[in-house]
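The complex is shown incomplete by one protein chain, all other protein chains being positioned as in the whole.
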Amino acid sequence: MKIAIVGACGRLGAAVCEILQKKHEIFKIDLKKSQYSCLEELNQPPDMIVDASCAAQSVRSAAFANILGLPLVIACTGHDEQQLEKIAFASQSIPVFLAYNMSVGVQVFKDAAQCIAENFESDVHIHEIHHKNKKDAPSGTAKEIKKLLDYYNPTISYARGGNVIGTHEIDFFGEYETITLTHTALSRSCFANGVAAASEWIVDKPNGIYGMRDLTHGDAVIHR
Amino acid sequence: MKIAIVGACGRLGAAVCEILQKKHEIFKIDLKKSQYSCLEELNQPPDMIVDASCAAQSVRSAAFANILGLPLVIACTGHDEQQLEKIAFASQSIPVFLAYNMSVGVQVFKDAAQCIAENFESDVHIHEIHHKNKKDAPSGTAKEIKKLLDYYNPTISYARGGNVIGTHEIDFFGEYETITLTHTALSRSCFANGVAAASEWIVDKPNGIYGMRDLTHGDAVIHR
Amino acid sequence: MKIAIVGACGRLGAAVCEILQKKHEIFKIDLKKSQYSCLEELNQPPDMIVDASCAAQSVRSAAFANILGLPLVIACTGHDEQQLEKIAFASQSIPVFLAYNMSVGVQVFKDAAQCIAENFESDVHIHEIHHKNKKDAPSGTAKEIKKLLDYYNPTISYARGGNVIGTHEIDFFGEYETITLTHTALSRSCFANGVAAASEWIVDKPNGIYGMRDLTHGDAVIHR
Partner (left out) sequence: MKIAIVGACGRLGAAVCEILQKKHEIFKIDLKKSQYSCLEELNQPPDMIVDASCAAQSVRSAAFANILGLPLVIACTGHDEQQLEKIAFASQSIPVFLAYNMSVGVQVFKDAAQCIAENFESDVHIHEIHHKNKKDAPSGTAKEIKKLLDYYNPTISYARGGNVIGTHEIDFFGEYETITLTHTALSRSCFANGVAAASEWIVDKPNGIYGMRDLTHGDAVIHR
């Protein structure tokens, strides 16, 4: 498979390239110091696009993928409402995989959180920790968890420091007992593994927006 | 309801008495400094028996309950094979509630652990912490978790110190990410709450052995 | 020693009474359901006053102690600038022990935090957790830690839930390694132990304001 990887020189992008190039032909696209500086420079169309750059750029990738009818994996966070609408529009014509956290472990973590919240009467708090260069706060994953557990009115806090890759902790404070669930990313490879899995998974799916839950549960929810 | 509480002066027993006496008539039974020193001293039969003493004594309580046909809640740990057999024998004629950890939170914790283990490829480790006077190690709860997750070959470790009521931690070490699930008892009241719930729940059940899972899931598994 | 305990029916006050009454004659003072409703009701002057009520009340206790020339232990938090000034004024004439966290362990925790911050280049974050009825946030202890580590620009976050007595965590995020220091109060008895120790310690001290550090380090810093 020929895969164009946008944001190929970023931290996540580089890790994704390393995994995907073992089995696929990849085209590295990055504004600086890469094979290509943008998708338009490609001499031949790829079979699919992975975007690991930033929210604004990923919308441009969605438009490009839409025109060529290519499957798209978006592996960056921080989209605003308007950007999400544009991605949703593209997903009417192409399959789009959009996940704020590409690790399989985070999906399992979220499923477990939901299971605990439903069965354990408690006050819920979400705390996340990331490296100090992370721009958005709270993280996209923390926001997704908040949304998932919305019924239980979770509060949320965060810390930034060092090179912490990503830690998410959910506290369920019961009357006289506490359950805490923590996910720690040890290496960006866990996200890159997930991106690679998503890339191979989405390529033959119908148009629509997909997430990590579709991949792990195997039941594609097709929109439109 | 008239409830006889064996081990009424122990830490857990005292907390159970405090809760149950709000709604029920209780008879406190303890070898030292209590209303009665043994079940045989009671002038009138109770409606049920709660045993919060020790493994050896709880077998005697089971025999006593069996003779009188009374429902029994066993809220202590450390039974050996032979003792378990005797309890199983009694459960042919009376309903017996037997749980190594009486907190509802621990049950939810165990359910979540099973859910994570089944969906997240990982090395599993169980670590538990209790006060320094705890006699058995690893804790009955840790052993139950090990059995529950047996397929994943969990390793196990423990610490003893201070007045820690009870902390159980399960680490799921994935390739590049770790999920950790922790249950912390803040007060013995969480166990006492569970014992009280079990006492009221078991009183009208058919003969058999029941556990916390039966209580939270509401589907009684009747043995024999 | 005759000790008047203001706020004797609060959570901390009750635990303090339990410890101090073993060795001292105590007068319980509380607005509701206690021996006395205010200090003025006492028939005889005590040898010292412990205030475990609230910021506003503790200022009145300071004025009262000042008039009678009695040593004072203030074991509540949340004082504003004006209240602190009034306490400082009283400390010109009487010895006042003022600590936002009365546990000896918290003092050791703070000393260790300072030691780490000074020797380990890192981004510092403080996270605290307390029961959901706690009124002020962040906790007085968290604010004190922030002040102590001010040079390192710590950020701060908090959670509220269940009956958590008090957990303070400090993360030191180095470039490729993290040191985390956590203090967990298992029982209010740890504060009550500290209040009892402070009460017996301050009674023969010169006028001035003292804190837990003076007690553990044994070197009284006398103000004025």
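Order of writing sets the chain letters: A, B and C. Residues in each chain are counted from 1.
As a working rule, contacts are C-beta pairs under 8 Å (C-beta built on N, C-alpha and C of every residue); 3 or more make two chains touch, one makes a residue touch a chain.
The structure displayed is predicted, hence computed values, not measured ones.
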Out of B:Arg11, B:Arg60, B:His125 or B:Lys205, which is the one that touches the chain we can't see?
B:His125
From A:Val73, A:Val164, A:Ala192 or A:Met212, residue that would touch the chain that is not displayed:
A:Val164
For chain C, enumerate the residues touching the unshown chain of the complex.
103-106, 108-109, 111-112, 115-116, 119-120, 174-187, 189-190, 193, 216
Determine and list the chain B residues touching the chain excluded from the picture.
122-125, 127, 129, 132, 155, 157-164, 171, 173-178
In terms of residues, what is the contact footprint of the unshown chain on chain A?
162-165, 186-187
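We take it that only the chains that are shown with their structure count from here on.
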What are the two chains with the top count of C-beta contact pairs?
A-B
Taking all residue numbers at the chain B/chain C interface, are over half used by both copies (same) or under half (different)?
same
Averaging only over C-alpha atoms, locate the centres of chain A and chain C and give their separation in whole Å.
46
Return the distance between the CA-based centres of chain A and chain B, expressed in whole Å.
42
Quick one: chain B and chain C, Cα centre-to-centre, how many Å?
38
Would you give the residues of chain B that are in contact with at least 2 other chains, written as numbers and ranges?
186-187
